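With one protein chain withheld, the remaining protein chains of the complex are depicted in position.
Letters are used for the chains, namely A and B, taken in the order the chains are written, and counting of residues starts over at 1 for each.
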Amino acid sequence: MTTHYLVLSALLFAIGGVGVLVRRNAIVVFMCVELMLNACNLAFVTFARQNGNLDGQLIAFFVMIVAAAEVVIGLAIIVTIFRTRRSASVDDVSLLKY
Amino acid sequence: MGESITFWVLAVVSVIAALGLVFSRRAVYSALMLGVVMLSLAVLYAVQDAPFLAAVQIIVYTGAVMMLFLFVLMLVGVDSSDSLVETIKGQRFWAIVGGLGFAVLLAAGIGNAVVGPAKGLAAATQAGNVPSLAELIFTRHVFAFEVTSALLITAALGAMVLAHRERAEAKPTQKDLSRQRFVAFGRTGKNPAPLPGPGTYARHNAIDMPALLPDGSVSPLSVNRYIARYEESQGILPPEVARVLEQEEAAQQRAAGHTNGHSTPTVAEEARDGGPDTEPMDEEGVVAGRVVRPRGESVRESLSEEDGK
């Protein structure tokens, strides 16, 4: 059963990764990042049960806290960029190049 | 057996939702899909002897983080939809290759790393899940826990700093705005008074009901163009409104013929443009279907922008 959870976690993580790469809307990209984090959390929780150790759940808990902080800051940045550039596309923010 | 059923159902749901998150054109749908995935995962946590995390997942993620996402979506434009045409050469192909590769590799690697049945958490959580976790958090990991509090405070402050914008000039008072309106009236003849609301002298004051002039005819100033367009497309436009709009259109064409080459908008144009838009909203106004304008922009800017449209 554990293997099933892990495969699901890997699937979700890969889907999130592809989403980050193919979507241009910064908010959706963010959501995909969250999806990847959640996939990781699933793996942690699964391993916690597999190994009979609560530390996995603990780490998942911390991941959630960090993810919350990250979302707050990330979204603030998106709002700021949108305010100045009238766009939420990650491709439009491409001034830092050759 | 019960766990298997739960898992298979939720696994299918969450994978489909995740795919939907990635491939739906509208950000709002993506957000809803993400909510589905998170709720599914919360249940899976609960199934895996992690009731506390399941609760936190629902409260923090689905409750707070997702709401934040939705707020920002509202701010940025809830109806904005991506075009799914890829602009960077090879990006999509390689992304899918990488994603598949990752999925296969992780599944193969981590999935095969597990040997033997699960130990279960019964031994680790003799005092119950939450007290055991609490014991860990407040003893062994207390320093990390305190640091996360600092992190959260910093994040909150950072978000405030980032989202805050200094006002470059004094906020116009009601007096200033009134003066501006009359200056505009003197210069271009733009009506300084509020436009007539819907339904004045009419049988009822629904938003689609134009105001009636004293002679009983429809006031073109009060016709909501969005609704009129919708009704026209549905074929349910009231004939008196249609008549008024036709007259107005004819007058505009005449005016356009006369004022060809002039950039100053005529009263009629002014009325046509400003009328229905300005009618139902306040200064920072929200109109259904339009992108929400961020707060804090000066009125002058928003007015001129509106004039230009």
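Keep in mind that, in the parts below, a residue touches a chain if its C-beta (ideal position, glycine included) is under 8 Å from a C-beta of that chain, and two chains touch if they have at least 3 such contacts.
We adopt the following convention: contacts and distances are computed from a predicted model.
UniProt lists the omitted chain of the complex under the protein name "NADH-quinone oxidoreductase subunit L" (options: "Potassium-transporting ATPase potassium-binding subunit", "Acyl carrier protein", "NADH-quinone oxidoreductase subunit L" or "Putative ATP-dependent transporter SufC"). Of B:Gly20, B:Gly98, B:Gly158 or B:Pro238, it is B:Gly98 that touches the chain left out of the display. The missing chain lies against chain B, touching residues 88, 91, 94-95, 97-99, 101-102, 105-106, 108-109.
Summarising the interface, chain A meets the missing chain with residues 17, 20-22, 24, 90-91, 93-98.
One rule holds in what follows: only the chains that are shown with their structure count from here on.
With centres set at the average Cα position, the gap from chain A to chain B is 20 Å.
The touching residues of chain B, when paired with chain A in their complex, are 3-4, 7, 11, 14-15, 18-19, 21-22, 27, 30-31, 34, 37-38, 41, 44-45, 48-50, 52-53, 56-57, 60-61, 64-65, 68-69, 72-73, 75-77, 80, 82, 86-88, 91-92, 94-96, 98-100, 102-103, 106-107, 110-111, 114, 118-125, 132-133, 136-137, 141, 144, 148, 151-152, 154-156, 158-159, 162-163, 165, 294.
Across the complex, chain B is touched by residues 1-19, 21-25, 27-28, 30-32, 34-35, 38, 41-43, 45-46, 48-55, 57-58, 60-62, 64-73, 75-80, 82-83, 88-89, 91 of chain A.
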